[in-house]
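Next up is a structure, given as structure tokens.
A single protein chain has been omitted from the complex, and every remaining protein chain is retained in its original position.
We just call them A and B in the order they show up, numbering each chain from 1.
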Amino acid sequence: MATVIEHAHGHPVDEGEHYVPLEYTEKDDSLKIFGFWLFLTQDMVLFACLFATFVVLRTHIGNGPDSESLFDVKGFIEETFILLTSSFTGGISTFYMRKKRAIGTVVWLLITAALGAAFVSLEITEFLHYISIGATMQTSAFLSAFFTLVGTHGAHVSVGIIWMISIVIQILRRGITPALSRKVFIVNLYWHFLDVVWVFIFTVVYMMGVIH
Amino acid sequence: MPPSHLSHWGLLITGDPLIYGADASIALASIAIVYVLTKYKKWKWLWDEWLTTVDHKKIGIMYLIAAILMLFRAGTDAELMRTQLALPNLHFLGPEHYDQIFTTHGTVMLLFMAMPFIFALMNIAVPLQIGARDVAFPYLNAISFWLFFFAAMLINISFVIGGSPDAGWTSYAPLAGSTFDPGPGENFYLMALEITGIGSIGTGINFLATILKMRAPGMSLMKMPLFTWSIVATSILIVYAFPALTVVLALLLIDRVAGAHFFTITAGGNPMMYINMFWIWGHPEVYILILPAFGVFSEIVSTFSRKTIFGYKSMVFSLLLISLISYFVWAHHFFTMGADASVNSFFAIASMLVGIPTGVKIFNWLFTMFRGRIRMKMPMLWTIAFIPCFTMGGMTGVMLAAAPADYQYHNSYFLVAHFHQVLIGGTLFGMLAAMYYWWPKVFGFLLDERWAKWAFWMFNIGFYVCFEPQYVLGLMGMQRRMYTYPSGLGWTDLNFISTIGAFIMGLGFIFLVWDIIYSIRYGERDLTGDPWDGRTLEWSLPSPAPHYNFAVIPHVTQLDHWWELKQQGRQDELRPKASEMRPIHMPKNSGKPFLLGLAFFVVGVGFVFEWYALAVIGFLGVGALLLARSFEAHPDYHIPVDEVVHTETALGRL
Partner (left out) sequence: MKGKQQTRRLLTYAGVGAVATVMLSGCGAQYQVLDPAGPVGQQELNLIVASVVLMLIVIIPVIAILVYVVYRYRDKPGNTAPYDPHFSDSKVLEVIWWGIPIIIVAILGTETVRTTFQLTKPPSNATPITVEVTSLDWKWLFQYPDGHVATVNYAYIPVGVPVNFVLTSDAPMNSFWVPRLGGQEYTMPGMAMTLWLQAAQPGVYYGHGANFTGRGFSHTTFYVTAVPMDKYHQWIAHVQQTAPALTQTDYRQLSVPSVIGNETFSSYPTGSFENTVLQDGGKYMAESMQMMSKLHPAAGSSTMPSGMTMPSTTPTHKTGHKKHN
């Protein structure tokens, strides 16, 4: 007689056996984390296409400025420092989440979101400055590519901030449930991914743009 | 220049009786639908059972219905085109109208007929084949469908309001930029494809996760049905190619509506960048279209030859090899764009190489039939018709891959004949074979064979009569996308014959639809769930399957597990036993995917007509719906064991 095995809904691993992080304890949540990794790889391809476009068009400056005359080193170093720090603070929130410490999780998520907001506002200031001196998206192919690549990243960060705040609200209402542990984990995956993309932007767009 | 037929009255397109006729049909059809739903009090039923479903089986049915409707729409486009081309210098369709029709014909056939047909099959078959209760992310599955649906709505209203896109389904810059093609037409194309593209990426992620993580115990990767394997390969292609489309179309849209310079002639734009990025998506796309058909043929050849598929490992390997190579051939779509000889040589060789694993599959199918016992049911007829048709198409593909020769074929009717041969002979025949094959499982009755045979023969004969002359026309120097041609070049006879073939194909389609209508009433009911003496797990369930699919998840030990059990008289092992049942965890229905699609539709309309307030409202709607979903604490429920017992007993399984 063949045995038939039922897919149980999911059960937490016994304490004392090998450690499983909180967000992986339910099969459903593990599956969603896997799906999110797949989503991130797709987003990687998306950014890769934007990078390719930028690299092809970076010297196509038309009648407009080139990157050397445009970028302010201090500005993008600040942005980088803030964003990288926010990834670290996001990691701390994951640490608290795994200990099921709701307040710790919430505090560090809010700090991360705040740093993200600081990053976005610096970036918006940067863009507004360029526009005020006549370097707009309509000026040249280089600027179209620059605004689109960096702007897409900034838009992703903005979405992440709203997302984090929504998770904070849910945690304050319900505490650290398995589903919410998964959400904290996933939003941090997203955040770290955006950090990696920023490292590439910093290198390919800004550093290579000011060094000749 | 011949005078323009088309003009506007506000946003409405005027000036052509065909368009007025279409307007009238749309209005009448809409009124009829509303009337029927109201008269029979079916609005709640529609909402509860279909608009809010997250069940993969129903989503599959909706994709299938959409695909058949779009086949009708784009097929009508084709008949109009062939009518215009039947004789030289006709003015049945003026150039503007013709340009819109060939653009929508290609766009709808590829993205709104073939893709949903494939998604239909994925939804209908994959969870059942792997012994799962649904896909990994049912809610996302519903979102993917509604994004597709509303994108289809967007592209289909374009010829009535604002004008259809008219720069070809490839929409090359700079022709498709705002300088040479102002107006909403191209924007319809861009927004519709963006929206459906997001849905497609969702489907790719969903099915990869489903197949990799939700197979029944014992079903290792090398014991999966080959259709499921083909969907693994297809999903990989979808997830890693569609983002390129998302980007390239977004950039063209930004050029058009925001005045940017990605692909413009001035201020440093580079139109060749558009072409490269478009085809970096475009080539994997055509493999997305053919690999599921290959998977279908593997199932059908094996089932209807009563024989194990030949060379299973080789078949898996070739699927993955084709997927890999397909990322390295994109420049063969523009050999004549002036890349230097080494670049063209690389892409030529890669394009020839991709034909090798494809050829291997054909031989494996032939040798599956060898020493089998072949039953000529409709799925098998379509499969047998596919082999010579697609092989010839593949042959002309390798001919096209020889880059210097392609300088004489490119953008001629030789190319048109090639891609129709592989798309129709490969993709469409595969989709139709699958439709006949899985129809009983989905609907509980078989499609009548007599009418199906009429459809089959009409379609096949019509195909060859329509398209084989087009190879010759290409060699005679006729280019594609011409709304008319002069007499005196000797092109008339073959064009006329080709038109006759197109109408025979149209007849075939009518028989297909009649078959469906007839069979709803008179088709043989499928009482066992296994009308074909099938090999894979879906045939162990009743037809249609209960909404939770498997009352008890089976344990699998081999390839073609169901078939092997039947051969040993052990099929009852897959009947559920009440003692082994547990409460079944299921996702709740939700209206949010439908509303999300609607919100994206609003965004689409906003960008098409550059009414940005509308686009903002649409985006806010999207955001609100996403947040609402995030805040939902309990999007799921459990089916209690008694209910499962009751359902299974009613189905005669307990």
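Assume contacts are C-beta pairs under 8 Å (C-beta built on N, C-alpha and C of every residue); 3 or more make two chains touch, one makes a residue touch a chain.
Model, not experiment: these values are computed from the prediction.
Of the listed residues B:475, B:520, B:628 or B:650, the one in contact with the hidden chain in the full complex is B:475.
Among B:83, B:484 or B:557, only B:484 touches the chain left out of the display. Per the touch definition above, the residue from B:13, B:51, B:66 or B:167 contacting the chain not shown is B:167. When the omitted chain is restored, the residue from B:404, B:591 or B:623 that touches it is B:404. One chain is missing from the display, and on chain B it is touched by residues 1, 3-4, 95-96, 99, 166-168, 172, 174-175, 178-183, 265-272, 305-312, 314, 334, 336-338, 340-341, 344-345, 348-349, 352-353, 355-356, 359-360, 362-363, 366-376, 384, 387-388, 391-392, 395, 398-399, 401-412, 453, 460-461, 464-465, 468-469, 472, 474-477, 479-486, 489-491, 493-494, 497.
We take it that only the chains that are shown with their structure count from here on.
Chain A and chain B, compared by their mean Cα positions, are separated by 33 Å. Looking at the complex, you find that chain B touches chain A at residues 133, 136-137, 140, 201, 204-206, 208-209, 212-214, 217, 239-244, 246-248, 250-251, 254-255, 258-262, 264, 266-270, 273, 277, 280, 552-555, 557, 570, 573, 577, 580-582, 585, 623, 627, 630-631, 633, 638.
The residues of chain A lying in touch with chain B in their complex are 1-9, 31-32, 34-35, 38-39, 41-43, 45-46, 49-50, 52-53, 56-57, 60-64, 137-145, 148, 162-163, 166-167, 169-170, 174, 179, 183.
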